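After the structure tokens below, expect a handful of questions from me.
What you see is part of a larger complex, with each chain still in position.
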Amino acid sequence: MTDPKITPELVQEHNLTSEEYARIVAMLGRTPTFPELGIFSALWSEHCSYKHSRPILKTFPTTGPQVVQGPGENAGVLRLPGGWAVAFKIESHNHPSAVEPYQGAATGAGGILRDVFTMGARPVALLNSLRFGPLDDGRNRYLFAGVVRGIGDYGNCVGVPTLGGEVDFAPGYAGNPLVNAMCVGVLKEKDLIKAAAHGVGNVLLTIGSRTGRDGIHGASFASEELTHESDKRRPQVQVGDPFTEKLLLEASLELIASDHIVAIQDMGAAGLTSSSAEMAARGGVGVEIDLSKVPTREPGMTPYEILLSESQERMLVVAKADRVKEVRAIAAKWDLDATPIGKVTDDGMYRCTWQGKVVVEIPGRQLVEDCPVYYPEAKEDPAVAKLRASTPHAARSYAPSDALLALLDSASVASKKWVFEQYDSTVQASTVIPPGGDAGVLRVRHEDFGIAVKTDCNSRYVRLDPYEGGKATVAEAARNVACTGARPLGITDCLNFGSPERAAVFYQFREACRGIADACRALGTPVTGGNVSFYNESPTGAVDPTPVVGMIGLLTRADRAVPSHARSPGDAVFVFGDTRAELGGSAYWEVCADFVGGQPPRVNLEDEKRLVDLLVTGAERSLFRSAHDCSHGGLGVALAEVAMGGPYQELGFGLD
Amino acid sequence: MQRVAVVVFPGSNCDADTLDAARAAGSDAYYVWHKDTDLQRADAVILPGGFSYGDYLRSGAIARFSPVLRAVTAHARAGGAVLGICNGFQILCEAGLLPGALMRNARLKFLSRPVRVRVEATDTPFTASYERGAELTLPIAHGDGRYVADSQTAAELEANGQVVLRYVTENPNGSLHDISGVCNAGRNVVGIMPHPERRNAQVLGGQDGARVFLSLEARNATQHVGDLRAVDGRHLRV
Amino acid sequence: MSGGAYTVEIRVMPRASLLDPQGQAVQHALQALGFGEVASVRAGKHLVVQVQAATREEAAAKARTMCDRLLANPVTEDYECSVSP
């Protein structure tokens, strides 16, 4: 099977512009081979290169005394007491889930788990943020049920508890659901391992499952809109095997602790290509890989397919040259294959051979760093500005109690117990506050402190006013974490937007990021990394702008965590902060007036900071029996949740 | 101090939790890898929860053929204490060490929530320190927890008092006679679906599960039940 | 409804090229049990549907429609139906 000739159509099919192709030819001094074209297509896709978002991401605050590792590695890391540290990240698996919800979501969970344990951290919590179209449509129900079951089956089998997340429904997600998975892991700070290849002569090995044709074009596929045409070009669906993942997790942690290896990385989007190229570039070294040595699952795979395959549950390891036998022994203990496929070189080249012939030879650093960066135009869609200025014509007059019942009955506000009861939330016997409260809280065995975890995003606010919406997203996550008594420490983010090549979408992205940056600075919660997912569009249009934030908080005493449900009769009820006439983007207008518009609440970051301080101090002094954030749905819904949220008894309220 | 062997299969994920719970109750607990055949002089063996072999084919169907099961079977035949928690319970049924089988939950969904169960039998190594009829709140987390047995076996279980735990107020998975845990005729092998190791300290929401592990120590210690509160107190310092 | 009751056996298997973790696990287990001569195992679903139909062909046609719409996932599975009598 000879490789196809490089033609403009083939280049275009690989989502590379003519300028990008010209830059490649100039870099190589020749026409690229077919595998090389595949490599550039994957590494220079939006998903891997962040070429439209990098300039904006640079405006985020990323430093602070608590930051051990900021953006640039597989996961961000924050410092905890007693020499401990927490590694965490959130990633999207939107397009694969739209094609096959069960496997798309399951492999999303698998990938984010690997990003965390590749840092040397033991995963201790999973969260997921999901968005679907309205549930009165059969396809949306199918996607919703499949995604929840996929995440549950995977996380439950690997034995990592799900401690939180969120689910929301809006017409904007009908053709393009959002599936964002977050993982949190703990490690001793001294055991942190970075994914930078080094040491000339050190050996590259693949560990875990064999390579098949799963997800080929996965990376570039994620960077293009879902069209009817993409159904035809559907890549082989990636299938996850959580059982192999559990073995891979234990083997990887054992390898990292064993000192036999110098670097390790998950083979995620763009598989072997991205992992090997990124590790080489970070370490400033070259690598040489013999593709014929890569263990494959299907006969007759070509170099192109082996390089780009996104088969799951595979890691790339750089072992010390004299420790290959020991590395293979550890893998064998966990019934895993470990196959040497190449070595680290000092010529800075990224080289691959196939049956003795060189098929790829690209300057390593340029491959990863010379991808062009774009500065697209940003202009607000006038229709949104008009919507922001308008109010509902005449909200049907609802008696307060009827309005509250209507809100509690709406899918976005209603209890998500049906969802999170399918996830094991108590495995690892460390769950202090399970899902359903403001934030999940876990303890670290034999330590006093606790970790609070939460994901949040109010996409209605962001759609109507991206800057205020960005601020509100960080503020809400911080409030939720602080309600449990935990001090907000830092965030990861998953920025889900439409096509950046559209001015209206890039305006939403730029402004939302500006809001997130301001809020993170004000609340002292630096950005430690994350993921950008553009091109979330479908024939019905772009999804609502959904910059999801994953927040980590620290509780000095886990046994002083504050739950959100009412505890016993006679307790006094306070409302902190003042209530302003701000109904823009509210669930009330949406449910009772069928209107999503108006000016969303403006966030006063100083007030938010003082509120967080009050909540944390109050909890430390054991003043609060429970605390709950007032968010989507307003005060009435918040009080109902506090009364009904208790595990056993239904308590009521007497309020003025 | 009892020697408690916690067996680890590829895919077990509650082994560390179970080891800690046994140690918190004062036992000398240690891991035994599924490929070993020596239980190292164990007084009791615990098969922890998890997804041994990914639960492929049937939960526990493959794990029961691990080399360690030969030693566990010999230990059980000799009257030694054996506890199977969740996946461990499924493995003991597949291996024929306990009657009946665990099948897909009636509503076909994985279920993770606290449930109420009643202690129906206290003459087993793992329930000796509970009061008979005591109602406990313990977490369950399973997709295949529906206990089934043919009518004759079911009748024997009830007649011989081999039902150890029974769901009360709600049967989460459609189990026969609301059964949540059983023991064998010899009363030394016990299988339960709920996870006591996840509910053995106040910080985790309650300690109803602690006595499953304390029973082992109490049953063999000379103390009478009254001392348990002291043991309970010490145990709380986890 | 004239015609009669037909029994349709439906076999739903994962697509050949897709990873089949369950099949692999069963294969390794059989080999570990001494069935060394087992070369491969693939695991899928088996459904037995009792359906009323006028003719055997109609029952088969209905079965295929059921598979296309619900019983088999077109992205990850292939199916085969056989009708009896």
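A, B and C label the chains in the order they appear, each numbered from 1.
Methods note: a contact is a pair of C-beta atoms (placed from the backbone, for glycine too) under 8 Å apart; a residue touches a chain by one contact, two chains touch by 3 or more.
Everything numeric here is computed off the predicted structure, so don't read it as measured data.
Each kind of chain appears once in the view, while the complete assembly in this file is A x1, B x1, C x2.
Note that in this section only the chains that are shown with their structure count from here on.
Of the two chain pairs shown, A-C and B-C, the one joined by more C-beta contacts is A-C. Each chain gets a centre from the mean of its Cα atoms; for chain B and chain C, those two points are 37 Å apart. In chain B, the residues that reach two or more other chains under the touch definition are 53-54, 56.
Shared contact sites, meaning residues of chain C that touch two or more other chains, fall at 21, 25. Interface residues of chain A facing chain B in the complex, by the touch rule stated above, are 149, 152-153, 156-159, 241-244, 246-247, 334-335, 420-432, 443, 445-446, 558-559, 647.
Listing the residues of chain C that touch chain A in their complex gives 14, 17-21, 25, 73, 75-76. Chain B contributes residues 53-54, 56-57, 61-62, 65 to its touches with chain C in the complex.
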